[in-house]
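One protein chain omitted, others in place.
Coming up: subunit A.
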Amino acid sequence: MLDADFFRRWMTATAALVDREAERLTALDSPIGDADHGSNLQRGFTAVTAALEKEAPDTPGAVLILAGRQLISTVGGASGPLYGTLLRRTGKALADAAEVSPEQLAEALRTGVDAVRTLGGAAPGDKTMIDALVPAVDALGESFAAARDAADEGARATTPMQARKGRASYLGERSIGHQDPGATSSALVMTALAEAAGE
């Protein structure tokens, strides 16, 4: 079973990965965006770890709701509301259970991903974070490692796509040939989840 401590580890592992990969995320965001994805997420997840230390939420749902609220309040851009909604809605779906099973997490995460799809209006194949998150959630029933690998593969698969949502969509065909920064950061979130699970 997964307790609040597991979810805190997930969030701190995400923060560490985002720190480490911030320059790469920003570099991916240069040719098809506006060169700030890494620094924006870094600011957000720094605020998340600070808030988790300060407020010490004691259920899995409370950890994710607090993290999501911090992202909405500190990141801005599209990624603030989208990642904030992903975590908040996943957290709300977990309600106030003290511990949840991996299956319950997979189910809640699907609710979160659906909320992101509704909010941003993106479908698979639009070259967005959805392209990493959807296959990851599908693979989560198998294992955390499988979800991580599926997200990685999904992010890499955005390279030949033409963007239909977000700032990259303004480029039309010129968005082809670049890996999507949002799908890449979503893969980091899933990598952090596997790390928290020790996989």
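Some notes on this structure:
Following the convention adopted for this analysis, contacts are C-beta pairs under 8 Å (C-beta built on N, C-alpha and C of every residue); 3 or more make two chains touch, one makes a residue touch a chain; residues count from 1.
Keep in mind that, in the parts below, contacts and distances are computed from a predicted model.
Per its UniProt entry, the chain excluded from the display bears the name "phosphoenolpyruvate--glycerone phosphotransferase", taken from "Phenylacetate-CoA oxygenase", "Peptidase M48 Ste24p", "Cytochrome d ubiquinol oxidase subunit II" or "phosphoenolpyruvate--glycerone phosphotransferase". Remark: the omitted chain is touched by one listed residue; of A:2, A:17 or A:82 this is A:82.
Of the options A:24, A:92 or A:167, the residue whose C-beta touches the omitted chain is A:167.
Within the whole complex, the absent chain has one touching residue among A:34, A:142 or A:199, and that is A:34.
By the touch rule set out above, subunit A reaches the unshown chain at residues 26, 30-36, 39-40, 43, 72-82, 119-120, 162, 164-167, 169-172, 174.
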